[in-house]
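Everything on this sheet refers to the single structure shown next.
Every protein chain but one is kept in place in this view of the complex.
We just call them A, B and C in the order they show up, numbering each chain from 1.
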């Protein structure tokens, strides 16, 4: 089963890369309004690097954890920026959470989401409500935990996670940024969706579709 | 009578300055199409300097020749460019042509126009048909000579001069520039009126109105 | 927006080709990494190494400040993006002369995270690292939150002082201290008339109305702190200088260095008009200009705009400012003739 799980994760990253490619310009536009206009470009470069790194990986022998740590390295070396350390740390923590696991059952998915969200939080030292990607990853991870605790089915699990992510992204428009570039805009950031939150919701949608 | 002639010339320069001021943007636009877009600005600075220099002149004691040479100096020191040496030389030659004359009769006006046109030709080494201001000053000077030879009245004289100037300016649109900045455009200068020719026709119109 | 480009996705790599070729006499890649460039004539045993860096799109920043007497190595990211830790670590290793390495870079979330990760990795390799974040953009955050401010064109002065301190053989701690002082005494305010455009989109990052300007504009095309009606050059300088005077505790007779910097598309003619007014305002307070630079020193692609930076000098900073250096875009009291015709 281990190959299948690794393969599923690799396909998930390909889906993520595809979605980002489609939404690249939209993400850069969101970033242009309150940041420096490169978020779509950065994410596109990053996920292309991830799929390139994964293409070099032998998915027959690799574990899910290997896939995540390969993704972390590929992403970080390709982009830097804010997203590089944030997602690289998130993926690395996910790799740790998946270490020794061959199955991507709902518990594994829950732990992966929790690890992602904690990794991003620890690296960026942001809090909920700071108008960042964390406002998507944290509620998504919480929704996953609740769904598992309540014994939800797989479709219900991912539906709940997706909705939490989308609500989180939408809510950033009502927040005043206090972290990242947008923080300098203070009140002027109101009314704009955070680009990192928007892309995070897209990534989670891709996860839901592939896992 | 000498004061009156000097005053008439000074008023002519004021009229010229006024006309240039009004047409400044139009002249720069013409220059933008085939030159460097500054002709209106240059002429405006030049004629403002002329009227400033003339304001410092005692017109009660100055001769017509004094007025013209003061205008020459004022114009040249203020603008440089192509028009500076061309008009300064023209005005200086006109000053020579008017030397010792107190009256601005038609013969004096004819000689003044001839001197202007020769001065501009000698300084710029252009020929008729080169698509420059000379394509206005030369036919105007010739029309003046013919009018005097034919014993025309003052209104007829100036009408003939004005028409020759206007036709000359219009004709430059059909010429390929071979002198000045526009020369590098070769065939691409076709269809555009030469800015220096356009302003020359305006100056001659101002002369006709004031002398 | 039209640009001289091939495939927009290759823009950074192609720029690096040109830049490395053009400045070959000053710097070279560290190994095979073209994102880590080291001064040919920089690092030496016993000297604290100076590593600077950040995103591209700010040329001649940061690469123009690498050379003898200034930075020893530079790490470059994508456009407006911090470099990842890897090239930064390579720079630290290349710059290290056994006396530690000083990191100086602008205070941006991305740069901080990547440089911090790099610092940890370098220290694991036994290279002591100290860091000074540049925070000269005084309108980017209120004075109570000085450390929250971002670094903009004033990093020119901070780099210069740091480079001189390192070149003079000061210890890592001393280099850090004086660099921090230079940053604390550097005040910048920028104004944009038009936003920049990324090579990939060729559209303005955001639109500034036809009669408006953006005060406090960042150097990454981030919006500034307020949108205002365009005013005259003198009024704009007055607003900037009033902001600076509010923070800079300068007495009559004090000396400053001045940088009037184009964000990219604003030409020198306009910068001189701004400089004229800066000088008038300083003269009115009896503050003397020890040195000035007017030109393109830290740009934001093709942004239309300019910034004014003032370094409030003291005796030590004055000496460090005049210390010789020779880089691709800055030669001060040229350290030595080297036979190469270079600007």
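Methods note: a contact is a pair of C-beta atoms (placed from the backbone, for glycine too) under 8 Å apart; a residue touches a chain by one contact, two chains touch by 3 or more.
Here the structure is a predicted model, which is why all the values come from computation and not from measurement.
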Shown chains that the omitted chain touches within the full complex: B, C
Contact with the hidden chain (one of B:37, B:102 or B:129): B:37
Full-complex contact with the absent chain, from B:10, B:76 or B:94: B:76
Listed residues B:7, B:103, B:159 or B:179, member touching the removed chain: B:179
Interface residues of subunit B (partner: the chain not displayed): 25, 28, 32-38, 41-42, 45, 76-86, 123-124, 179-186, 188
Interface with the unshown chain - residue positions in subunit C: 2-6, 11, 14-19, 21-22, 56-57, 59-60, 193-194, 199, 210, 213, 230, 232-234, 236, 257, 264-276, 279, 290-296, 299, 301-302, 304, 306, 321-322, 324, 329-334, 337-343
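Methods note: only the chains that are shown with their structure count from here on.
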Mean-CA-position distance for subunit C and subunit A (Å): 33
Junction residues of subunit C - those touching two or more other chains: none
Contacts with 2+ other chains: residues of subunit A: none
